[in-house]
Each structure stands twice: as structure tokens, then as C-alpha cells.
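Okay, so here's the structure we're looking at.
Removed: one protein chain of the complex. Kept in place: all other protein chains.
Now for chain A:
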Amino acid sequence: MDISLSRGTRWSARARRGRGVRRNLTAYGFLCAALVCFALFSWYPIVREVILSFQKTNFIGETKWVGLKNFHRIFQDPSFSAAWKNTAIFTLLALICGYAVPFVTALLLNELRHARGYLRFVVYLPVMLPPAVSVLLFKWFYNPGPGLFNEILRFVHLPTLAWLDSSKTALISLVIVATWTNMGSGTLIYLAALQTVPAELYEAAELDGAGLLRRIRHITIPQTKLILLVMLLLQIIATMQVFIEPFLLTGGGPDNATVSVVYLMYQYAFNFNNYGGGGALGLMLMLVLVVFSAVYLRLSRDDRDSRPARV
């Protein structure tokens, strides 16, 4: 009796497992496909890139292990320090502009009662343009001769600027382009976050006589703190990889004033055929970004943990 019972229990457990596997087969299929895609197009290139940074190769001749020689050579390149400096300044400026502008825009849009949908569309419009098109549009805006910006400055009797043609204004000019092309997405995310803030809080604050700035400081910012923090980190990760703006607008010039780490990486790999050097730069950038990504993951986990469990 005991034997038949335990056999029955075993069979039913097996059957349950079998049913479970069958039920989840589709999910496993999707998971495998995703894993294969990640392995092929993300993880393998990362591993390959790490290996590459310690090798000397042009993929044609003999591949040699060179230890830290690629890193040593990169450190000696005067463009290396310029690239990191420019990337850091660009990231900082892009955060100041690219972080504040979409947030303020979202606040304004959130306060509006009319034409909200139309304005949202207008704000999001630059995101829909292919990046190369937006960037080339700015090439004309920045033309020191008949460019739009200098025409405006002339119209209001202000001195014109050299924009991209001056090492003093070139980097900030790139920040303006990046902010304009990317602010649409940020604005929509902030707007969505703002709309989760309970209206009663604002009503209570208004009854207590709180003005707009106090409402923002004491209600809006604390209520959207997490999304602001996550966006900040995502923006750092994205802006540190700036490439298309210097590539299309300035070619890294004038005199290395806009060369970024990713642009330098591109130069090493595709113009100098020094894949090891490009790999070394890529590894350095990756390590820096890993730190920010780790913080991002930690914050996401905190966010999940702090949410009430679903019933």
C-alpha cells in the first residue's frame, strides 16, 4: 500500500513537472531566442572587445598578444586626455541642459490646460527625425555667415558667434544639438511621472497657500525623485557615448576641441586600422559606464522592492 502510494505520488509529481514544462515551452522558446540574440550581438562582442584590447591585429595578418601596450600607447596620445576632458564637459553640460530643459518643459506642459496634445507632439517631433538629419540641420543653423542663429543675433543687434568654428563655443554648440534632438523622450517620461503625482497633494498645498515653486520643491520633486534619479543615470550613460554630433558637425575639431572618447575610438578602429587601440579605449569607457549602470540597477531594484506587493 505504502509502495503504491509513493509510486503514485512520484508519477503525479513527474506529470505535474511535465505539464509545467509543456505549459512553459513557448516561454522557454522565447527566452532561448532572446539569450541567443544577446549572446551573439551583445555578450560575444563585449568579450571579443576585451580580448582585442590586449592584442595587436588588423584581422588579416598575425594576431599578437601585446599585454598593456595598447593602453600605454593610448595614454601617450595627446588626443586621449582631450577626448576624456571633452566627454566629461559634454556630459556635464548635457546634464545641465538636457536634464533641466525636458523637466521644466514637462512641468509647463503638465500645468497647461489647452493644446496639451499638440504641444506634446511638437516637443516630441525632433525625436522622430533621423539623428543625421537633425544634426545636418544644425550645420546650417550654425553657419557663421548666413546661418540662422547668426541671422537672429544680427536681427537683435548682438555680436555674432563662430559657433562650431571656435574651440570656445564648439562643444556647447554640440550640447545644444544633443539637447534639442533628445529632449522629446525625456519630456514625455517626466510628464508621465508627473501625472502619477496625486492631485490631492497639490490641492492641499494650494489650500495651505504654497506657491508654484514650493509645490515643485515639496511635492513634485520628492514624488518623482526615483524617476529623476534613473533618468539622470541613463542620461550620463548616453551622453558619455556622444559620437554622431562631433562626427557629423566638427570632425573632432577645431584642434581636438570636440573630439569625444567614442569618436576617438572610431578613429583608431576605422581610420587608423588600430583595432587594439580602439578596443582599449572601448574597455576604459565600458568600465566607467559599468559603474553608472551598477548604480542604475541598484536603484531599479530599490524601486521594485519599495513597491507594494501585488495581491
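Heads up, the rule we're going with is that contacts are C-beta pairs under 8 Å (C-beta built on N, C-alpha and C of every residue); 3 or more make two chains touch, one makes a residue touch a chain; residues count from 1.
The criterion applied here is as follows: contacts and distances are computed from a predicted model.
Enquirer: Match the chain absent from this complex view to the correct UniProt protein name in "Carbon monoxide dehydrogenase", "Acyl carrier protein", "Na+/H+ antiporter subunit E" or "Sugar ABC transporter substrate-binding protein".
Expert: Hidden chain, UniProt protein name: "Sugar ABC transporter substrate-binding protein".
Enquirer: Per the definition of touch given earlier, which of A:41, A:59 or A:155 contacts the omitted chain?
Expert: A:59
Enquirer: Quick one: say which of A:78, A:130 or A:159 touches the chain that got left out.
Expert: Among A:78, A:130 or A:159, only A:78 touches the chain that is not shown.
Enquirer: Determine which one of A:30, A:121 or A:270 touches the chain that has been left out.
Expert: Candidates A:30, A:121 or A:270; residue touching the omitted chain: A:270.
Enquirer: Give me the chain A residues in contact with the hidden chain, please.
Expert: Listed in rising order, the touching residues are 58-61, 73, 76-79, 143-146, 162, 164-167, 249-256, 267, 270-274.
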